[in-house]
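To keep things clear, I will list the structure first and then write my remarks on it.
Of the protein chains in this complex, all but one are displayed in their positions.
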Amino acid sequence: MRLAKVIGKVWATAKDDSLRGLRFSVIQPLNYRREPEGGTLVAIDAIGAGEDETVFYVGGADATLAFPGRSIPSDASIVGIVDRVHT
Amino acid sequence: MRLAKVIGKVWATAKDDSLRGLRFSVIQPLNYRREPEGGTLVAIDAIGAGEDETVFYVGGADATLAFPGRSIPSDASIVGIVDRVHT
Amino acid sequence: MRLAKVIGKVWATAKDDSLRGLRFSVIQPLNYRREPEGGTLVAIDAIGAGEDETVFYVGGADATLAFPGRSIPSDASIVGIVDRVHT
Amino acid sequence: MRLAKVIGKVWATAKDDSLRGLRFSVIQPLNYRREPEGGTLVAIDAIGAGEDETVFYVGGADATLAFPGRSIPSDASIVGIVDRVHT
Partner (left out) sequence: MRLAKVIGKVWATAKDDSLRGLRFSVIQPLNYRREPEGGTLVAIDAIGAGEDETVFYVGGADATLAFPGRSIPSDASIVGIVDRVHT
């Protein structure tokens, strides 16, 4: 997983049927000092994070596991809202 | 998922049987400001996007989930047409 | 998927049993202008492409889907021979 | 797998149900000389590694295999504590 900040939203009327009703957040990946690192992504929010919150997301094929019992074609899913990072 | 712009098409007569009848789009990944970011890809269009449209695509192994009930060897599938990005 | 050019072959006598009888091609990934982009890979040819041909390959976990009914540990499979790229 | 050093922890109260009770470690990937290489990640610890320990982690979709019988949306799981690297 990587840390990220929620920086926006994407609206898409025409989309894959399995994606209806889901929220698409624009996220900026962060390093452990919460500095931007790498390009922005569109992630499906499985947890209800608000804008400007620090979250962590799971990337790759296991991103779909954040939606048990469904078959969601996601490669980035927000799975937690970060309270604190200690290093 | 990542934002991308559809910039072309690929024709391939000889191809894996499971890929017959599908549309192969050349896409340029974009950042949230819709600026090009990263190399061009060939994506399978699951949604019917036209040239020059901004879309989002799912990469990696879950790209095949955009084709339920089929077994498509895809690592990049267009799953939505973007109406608006708000950041 | 990405475009690539077939630039060679790999011979390997000692290999995983599931890989016997398959052809291992050295490929150079290309951008949409057919210029080299990224490092060379070893891909399994599912389609019978010749040397110097432009192909597209599927990477990652879905590369194994190019071999239905088998369980091939492949992370790059050539699935189409490119006739034309239009952008 | 890659070598990494455990450099911290992440606290997240709001998270995907499947992630409850797991430990989220901040890790810095290392090369074989144990020098930092690449960006920091958040990994799920399947083995009980302490801070400052050198570990190896599995990334990508197979990270979930470190938790047999469960369906954990993880893309980075610590699966071993390194005693020695010989090169």
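Order of writing sets the labels: A, B, C and D. Residues in every chain begin at 1.
Heads up, the rule we're going with is that contacts are C-beta pairs under 8 Å (C-beta built on N, C-alpha and C of every residue); 3 or more make two chains touch, one makes a residue touch a chain.
Only a predicted model underlies this, so the values are computations on that prediction, with no experimental measurement involved.
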Positions on subunit C contacted by the hidden chain, ascending: 7-16, 18-19, 24, 26, 39-44, 59-61, 63-64, 71-76
Hidden partner chain, residues of subunit D it touches: 1-3, 29, 31-32, 37-38, 46-49, 56, 58-66, 68, 77, 79-87
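In the analysis below, only the chains that are shown with their structure count from here on.
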Whole-Å gap separating subunit A and subunit C, where each centre is the average of the chain's CA atoms: 31
Interchain centroid distance [CA atoms averaged], subunit A/subunit B, Å: 19
Subunit D, residues touching no fewer than two other chains: 60-61
